[in-house]
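With one protein chain held back, the other chains of the complex are shown just where they sit.
Then we have chain A:
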Amino acid sequence: MIRAQALEKSYQVNGRTLAVIHPMDLYIKAASFAAIQGRSGSGKTTLLTLLSGLDRPTGGRLVLDEDDITDWPESRMAAFRNKKIGFVFQDFHLIPGMTALENVLFPAELSGNAHARERAESLLRQVGLWERRKHLPRQLSGGEQQRVAICRAVVNRPKIIFADEPTGNLDSAAADGVMQLLVDLKEEEGATLVVVTHSAEVAEQADRVITLSDGEVAHDSGA
C-alpha cells in the first residue's frame, strides 16, 4: 500500500525554483499493479523516486505499507528498502564485479536472511538463468541482465516493487518476457507493483494507469 499526501518536489536551478512534481495526493492499493505514463520530462522518474523513498520530497507525507516514512533517517530507510522494497531499472544496474548469483544474493545477505542461497538459486532457476549464475553482468545480454535484476528485486519478498521503464532497453520479445516475469512474481508474492512505462502494452496489463503531465496527474484510470 502506498499513500502520498500533498507530495511535491521542486529543484533550485540558478536561483529559481523549478517545480517538478506539484503537490499530489495518491493512494495505491496493496497487491495492485499501477502503471505510470506520461511524456518525457513529465516527472515520472521523479515521482517514482519519491514514492519509493529513494529521494526526499520537498513537501507532503508518504506512507508505505502502514509506515509513515517521511521523516525517517537514512539508515532506517535503508533497512526498510532492503526488506520491503524492490527496484528494477531501465539500465539494470547490476553490480559489475559480482556474478549473477552474487547479485541476487546480495540484498538477502545484507539483511542476514538465513535461506538466502536457496531463495536466490530457485529464483534464478525460475527465470531460466541457472546455467549462467556464475557469469558476470557484462557476460549477459540486456534481457538476461534485467531478469537477474528482477530476481534481485524480489529476493527479500518485498511488499512493493518499483520499476522504471524495465523494458525500455529491450526488444519486444525480451520485453514481453521481462514483464511477464514481473507480473508473475508480483502475483506469487502478493506485492504491489508500480511501473513507469512508455509502452501501451505494458500499461494494458496494469490494474490502473496514472498519466502525468508537467508534474501533475492528468488522468487516472483508477480514480
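Criterion: contacts are C-beta pairs under 8 Å (C-beta built on N, C-alpha and C of every residue); 3 or more make two chains touch, one makes a residue touch a chain; residues count from 1.
Simple rule for what comes next: contacts and distances are computed from a predicted model.
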Hidden subunit of the complex - UniProt protein name among "Putative ABC transport system permease protein", "D-alanyl carrier protein", "Ortho-halobenzoate 1,2-dioxygenase beta-ISP protein OhbA" or "2-oxoglutarate ferredoxin oxidoreductase subunit alpha": "Putative ABC transport system permease protein"
Candidate in contact with the missing chain, chosen from A:3, A:22, A:61 or A:83: A:83
Omitted-chain contact residue, chosen from A:38, A:60, A:107 or A:143: A:107
Options A:95, A:200 or A:218, residue touching the unrepresented chain: A:95
Interface with the unshown chain - residue positions in chain A: 45, 48-49, 54-55, 74-75, 78-83, 85, 87, 89-91, 93-98, 102, 105-107, 109-111, 136, 138, 152, 156, 164
